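The chains shown are only part of the set, and none of them has been moved.
Chain lettering (A, B and C) follows the sequence in which the chains are written, and residue indices restart at 1 in each chain.
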């Protein structure tokens, strides 16, 4: 393989700060892939409700159509994986979701997976997805920060809540690995892992790793 | 309660024959509810792929907005329940999906539920939904007719395949109740039940029954 | 259909106050069904133990035999659904249990179902039933009031405990819908829903709704 895999990472919300944080978190793949992080302008500021998730599926399909020829694989950078199976029907190239890949990767790092959600109202949607994936037996619990996507840029409050909720997952629910349940938490991963003493998974990082492998493998 | 519950039953595909068949199947509720069956004109001829299901969610939301004031409850007449949780966020009135209600009602009629899908490619989507509902332990199997939504109007072939697949579910997989996995199969219910000797659930009939109750109950 | 569905609702315990509360809770179905609430005189004052539940099965079968010709459907108004499958073998008319229907209906109102039991010793029995139904993945938790069936008529204490336990289910266990785990709690439903801000299901109301639909459908 002479050229590096070209991965399009799509932030389905319109908050550029999230796209930038994701981009930065993916710098570890420099030299392993050409990663292109883009913002879905049609998206809402954050995917907080089911209707937010559902509303971006059609525009995501249009973006896929435009970008399909220029990329080798596609990563949906929203923990709810909006439109994942829809997009998979529309291309033969790999499409990976960060929710799916974050959880599957966590399953190689610990036995009981704790998930940190942004908002309480996001949790039933995530639990339906975990049920659809058939991995509920591995989930210790999912607990909310009660901070919205945009609010994640307030670093002090976010960091504090991440640690509080992470400790609750670890001590109250027996989680031995934690997944960040939103792409917008990427910049807090390392610090949280340090604070908790258990692995913390940034799902976008996990998904891009799996996408690079899929391109290499050609299946 | 002086007025009858007004139920809007929305066929999210654009095949009027399906809407008519559904309407006819609901005649049993005459005197119990005012039922209004409509076709989503923006829909595809049939919901056969995930992208079909996802594509109707936004138009369904718009229809809900237009019709919310005139109805007491809403029924999504597509076995994939497209946009169910999205619509629930957009109104305080009951929104019920026929996939959900058909399966739950079947669970009161037998222990092992067999499902008849239109197409093999619909099955993974349905299985994800069954996983999300957390009822996989009650599903005997789901098998396809390999007839598309439009093809269901060919009565001879459809009837024959329904009986073949129904018997396979009953004898090969131990199903003691069968759910029709598409609104467009409604007119075949009674005949199939006769042929199989086990209860056959038309999911739209099941959902409308639960919708009427919810309006009566006011919760 | 000229005549309204005739539904026999049987309270298998001998506490008339429970039968009256159930009857009142079903007034919302006036005009939709003829509902006849009766007390099983042979029953114990409350179904609190497995032996209570098992002891009423034979008398319930005798009552079914006497009343079968005069009714279109039968509802067992005890959350343990004593004799449900036994009665189903003894008639071709619909027999529904409030435990089953309450839980299934709750699954259309929220993702994580909390159950309020009367007594701690009732919970293992209920959990066996939930296991038999195959819906354990949807149960957040079941917690007891530690008030017996007869004690439920003490409105102040019952109301207070319902709110305490309901909040524990909602906040400590993530329940987003609550089921009243005893027919005798019917009169507290609306107040508890108000207090908790999540849907509260009275299982007898849910079961009668499904019974009416079944009579209409004729299957």
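Note that in this section a residue touches a chain if its C-beta (ideal position, glycine included) is under 8 Å from a C-beta of that chain, and two chains touch if they have at least 3 such contacts.
Small disclaimer: the values here were computed from a predicted structure and weren't measured.
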{"item": "Homomeric assembly size (copies in this file), of which only 3 appear in place", "value": "6"}
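Keep in mind that, in the parts below, only the chains that are shown with their structure count from here on.
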{"item": "Arrangement of touching chains [line / ring / star / complete / other]", "value": "complete"}
{"item": "Separation of mean Cα positions, chain C and chain B [Å, integer]", "value": "27"}
{"item": "Centroid spacing, where centroids are CA-atom means, of chain A and chain B in whole angstrom", "value": "33"}
{"item": "Rounded Å distance between chain A and chain C, as computed from the means of their C-alpha atoms", "value": "42"}
{"item": "Sites on chain B at which at least two other chains make contact", "value": "133-134, 136"}
{"item": "Touch list for chain C against partner chain A, complex", "value": "110-112, 137, 174, 176"}
{"item": "List of chain A residues in touch with chain B within their complex", "value": "49-51, 53-55, 57-58, 61, 83, 85-86, 88-90, 124-125, 128-129, 131-134, 136"}
{"item": "Contacting residues of chain C [partner chain B, same complex]", "value": "1, 28-32, 96, 100-101, 104-105, 107-108, 133-138, 189-190, 193, 199-201, 205-206, 208-210, 212-214, 216-219"}
